[in-house]
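Heads up, one of the protein chains got dropped from this complex, but the rest are sitting where they should.
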Amino acid sequence: MSWEPKIVAFVCNWCTYAGADLAGVTRTQYRPNVRLIRVPCTGRVDPLFIIKAFEQGADGVLISGCHPGDCHYISGNLHAKRRWIFFKGLTDFVGIEPERIQYAWVSASEANKWAKMVDQATETIRGLGPFTKYHALKGTGTAANGGACPLLVWSEAWQPGIPDEVPLPEDAPFVPALREKARELLEKGEVKVVIGYGWAKRQRRIVPVFITEPGDVSRLVFNPLCVNNLSVYLPRKQGDIAKLGKPAIVAKGCDIKTITVLLQEEQIGRDGIVILGVSCSGVIYRQELWAGKAAPDLLAPKCIGCDVQTPRLADHVVGEPVARSVEQQGPSEVQRQIEALDRKSPGERWDFWAEHFDRCIKCYACSQVCPLCYCDRCITEKNNPQWVETSAHPQGNFSWNLVRAIHLAGRCTYCGECDRVCPANIPLNLINRKLAVVSEEAFDYRSGYDEKAHPPMVVYHPDDKENFIR
Amino acid sequence: MSKIGVFVCQCGNNIAGTVDTAKVADEAKNLPGVVHTENCRFLCSSPGQQLVKEIIKTNGLDKVVIAACSPHMHEKTFRKASEEAGLNPFQCEIANIREHCSWVHEDKTKVIGTEKSLDITRMTVERVRRNGPLDKIRVPVTKKALVIGGGVAGIQAALDIAEAGHEVILVEKEPSIGGQMAKLSETFPTMDCSQCILTPKMVEAAHHPKIRLYTYSEVESVEGYIGNFTVKIRKKAKSVIEELCTECGECTAKCPFTAPNEFDSEMGKRKLIYIPFPQAVPAIPIIDRDHCPKYVKDKKKCGVCAKVCGPNCIDFDQEDTFVTEKVGAVLVATGYEVMGVERFPEFGGGRYKDVITGLDFERLASASGPTGGDIKRPSDGKVPNRVVFIECSGSRDESKGVAYCSNICCMYTAKHAMLYKHKVHEGQSFIFYMDIRCGGKRYEEFHRRAVEHEGAVYLRGRVSRVYERNGRLLVQGADTLSGSQVELEADLVVLATAVVPRIGAKDLAKRLGISYDGYGFYNEYHPKLRPVETATAGIYLAGACIGPVDIPTSVAQGSAAASKVLALFSNEELSREPVVAEVNTATCNACWDCETACPYHAIQREAVKDRAGNVLRYVAKVNEGVCVGCGVCVAACHSKTIDLRGYTDAQIYAAICAL
Partner (left out) sequence: MKLLTRQHLDRWVEAMLAEKVRVVGPVTRAGQPVYAPVDRASALDFSQVIGRNSIKDFLFPQTEPVMLYTIKKSSVEMKDVGGAGQWPDTVLLGSRACDAAGIAALRSVFVWQGEDDPLFLDRYERTTVVTLACARGDRSCFCTSVGLAPDATEGSDLLLRETVAGNFAVEPVTDKGEKLVARWASHFEEGSESFRPVVPPPVIETSDVEKILAWLSDPSHYQDAVWAEHAAKCLGCGACTYVCPTCHCFDLTDEGGAFQGERRKNWDACQFDHFAAHASGHNPRSLQSQRWRNRFMCKFHFYPTKFSAKGCVGCGRCIRVCYVGLDIAEMMEKVSGLAEANPRHQPSAIS
């Protein structure tokens, strides 16, 4: 038998399911390729459903529910619309052909619209052919190679720390003031620990340090190597730190953006931390590459276009306000790459990402280092049902990277830690930044600037604009 | 492993015509967990249901799949049958092979229909394997109602509920109940005096032993869910101790100062300690703190009211107080207001004193109004000889942001023309209109009377502008019937401005957790079939807060909503569908995304305590009384800590994997 497209539809109980019922009642004939899965509301549809459907052999997915304003649950479909705007931004960016995932509003009376949509979807997907690209991901890569992933590239520098022959960077001029403030906070008992940057004991590199005694504040430093986003130590998950008591944290403006989201999501209380803001004129991305100065090409991607050199929200700010340096202006390399990818065809984008995700070893370092991946139990650790397969095969890798990206959509503050630590050098910055652009363009929302706001994925506006829902 | 029974219905030829049901039943036998299949002619018939029940019992089935028509058709039927056979009803699932298959794929070879039916059945079997038993949720009902808004709709609703023997809290933000209707002079189409028909109801409500009235009060917050709401009411400071006041009126009489009276559209004056209108209920005065010298100037001055008050009930230092009430139902009847004249600069609104709204005209025509019922124009108090009425001022006008028809203007303008003619016999009225809409009982006759017997001149067309020349207003417009431009001199111009929601309508909706449309009118649960309910269980609507309505409809809606409340109150406890969300407290991160996303405010915060009772952290908890099972929270939860009973992740996952 010739190939027939296999299409899964997630439809809401009240409108589209009833619309499809009406098509039956009126004997409206349409193509038999769609299998319906009924949910109460489109707001119930998780992007995981769509990913799993593709994994299980679907060639296309339809999602349909009540028209905006008709939701039987007040606003479920408007929540859904927000998610779709993000998810579409993501799936388009990784090169899933837009025709593979179709969104529509079909009311209980629109039997004809439903029938027409099924027919059209079937034919456009037939035109695209089987979604072999996704299905074939299974069984290639690591598992099939019977050994290490042959494409393992790992991050740039294999040697940690700065070579002996290279002089170490000087402390920022405000370091004495920083130490003094830390001493004061510890002596007065206002905080029990100061989370900051210091030199490692055996290696020539900057590491996170946790100062609990006023006498140890001299270990605190700040220099262009202090790239880490230390706010990862704030959420409850970091039990060792939480046990020490109320923390003060040395934070750059960019780190405070992350703290802002943690405040939004109530993972920390504003009274529960003291923020020691440091003025920053840029940090380098990989400290191993330090060669004596913070050369522009070594700057962390987040430093390009930085507008928080002087930290906001801090309890104490040390250092003079910093003007934006020339290096930090102009289009960023990440932005340039995103635009280049956007100009490519879906197929080319797919190839780009398939090659990168193929290398993923599912170590989840990206999520462990992410201050906003604070879940006690990550979705990857839930095995009933196991939405994200644990094996490091390309299909599971693809799923994981989609899930990670969508869970951070609208929340990520682009600190770049995931990208920095990825042992397989997957350019995660591109995905994170792309979704930030979606958030800015669709919802005029930039994450990390307003601790009172709600992340855009969990709220909605009745006038949210999109151009892809039929 | 489960013992699943699969029952395939032929539905006569409805399914069997295009689906080989025998084959579906046969192949379903090979599915894991399936122990019995049946191919049946009419499953929904009594013998069909009997068969299902018998087979469940004889085979000891624990789960059932009915491959038949849409669940919207017979899900309830078969769940009930399963229950009667001793199963939990939620162990029964429907595979829709009729509406979604046999009827839409009319392939007489049955190849397509059979294949698709098999897929649908397989997915449903896999899903039902993950079904757990669910029990109906029971919640107690507090038999006391809150009515927000003391207009005619709210009064009617309050009286109906109270008459049935239940307590009612009636909250009105103005000092008196009565609402907009209290401002009207006469009412169409009968020309009864508005006050005459309303005041008795106001008094009845105020004196009813089951109704507690909170005037000059506002609903601050509403928490809880159907049957169990907790309402916080702010009683604004009247500066008068209500319990002591005898409503003698001495204070008002002696107050030396006046301010424009809002009730009379500021066309008249009132004292600074006042009741808004003579028939106000309650007739307890309040002090206007915006103007009273006690508040705006040196505190020592004046105080006349306190001196003359016999029972000593003036309290200048009174503060807002709060009361908390527990109620089982909330009835919202907050009414409407009309668009102000200042929105019509083209008609000179706000610029010319003699351009007024229809509601202002009501006050001019009212015997208790600023002119004692004489039609005198605001600018100089002269009796106008020519009055021009402009209908659809704002209504049906997208440029004013109002696409809808305000429903009542055609009728009240006809009434205004009549009232004018009755009071100013030599006067001439002109009415510009777009269409005349008189759909109600005896409405058309009323309109014809205005045209044929009362001398009103109707001009079909739009007014382009109103301007002043030589001290007279000129109305320039088109008469589309004669095809000519007209320019009319007018002594008074009355705009029938659009009926719009109350200014605070959206705020209140947010506090209540109900939805509203683009204008701010509240959304019915269903515009036709459930017109006085909201999507939030236990909250009901009546009157013009839903959209522009006339008095009879307002009253009818008040009674309708009251009957919904009474139906609710006829139960000691409620039983609800158990399709609600639940939280795995062990893995909740307390990010509160669910709380933010939930359209029903069904997520609460629950403390996790150690053995000593110390609070360790907070986790999300679903209030099963409020949750309606939409699943928005589940999709919002990153760690999949929330799940939706009846539509669990495991069930949907299983269906996807069985594709």
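Letters A and B name the chains as they come in the text, with residue numbers starting at 1 for each one.
Going forward, a residue touches a chain if its C-beta (ideal position, glycine included) is under 8 Å from a C-beta of that chain, and two chains touch if they have at least 3 such contacts.
Keep in mind that what you see is a predicted model, and the values were worked out from it rather than measured.
> Tell me which residue among A:56, A:112 or A:335 touches the hidden chain in the full complex.
Residue touching the absent chain, from the options given: A:56.
> In the complete assembly, which of A:160, A:245 or A:272 touches the absent chain?
In the full complex, the listed residue that touches the missing chain is A:160.
> With the full complex in mind, choose from B:126, B:325 or B:362 the residue touching the hidden chain.
Considering the complete complex, B:126 is the one touching the chain left out.
> For the chain left off this view, which of A:202, A:343 or A:452 is in contact with it?
Of the candidates A:202, A:343 or A:452, A:202 is in touch with the missing chain.
> Tell me where the left-out chain touches chain A, residue by residue.
Missing-chain contacts on chain A: residues 56-57, 142-143, 145-154, 158-161, 193, 198, 200-203, 205-213, 215-216, 219, 228, 232-233, 237-241, 243-244, 361-365, 368-369, 376-377, 381, 383, 386, 389-393, 396, 420-421, 423.
> By the contact criterion defined above, which parts of chain B meet the unshown chain? Give residue numbers in ascending order.
Missing-chain contacts on chain B: residues 1, 29-32, 34, 126, 586, 654, 657-659.
Keep this in mind: only the chains that are shown with their structure count from here on.
> Measure off the straight-line distance from the CA centroid of chain A to the CA centroid of chain B, and report it in whole Å.
40
> Applying the document's contact rule, which stretches of chain B touch chain A when the two form their complex?
70-73, 96, 98-101, 103-106, 112-113, 115-116, 119-120, 123, 514-515, 517-518, 535-536, 579, 587, 589-593, 596-597, 599-600, 617, 628-632, 634-636, 638-641, 644, 647, 649-650, 652-657, 659
> Can you tell me which positions in chain A touch chain B when the two form their complex?
That would be residues 6, 8, 17-18, 20-25, 27-30, 32, 35-41, 43-46, 49, 52-53, 56-58, 69, 72-76, 79-80, 83, 115, 236, 265-267, 374-379, 382, 384-385, 387, 407, 454-455, 457-459, 462 of chain A.
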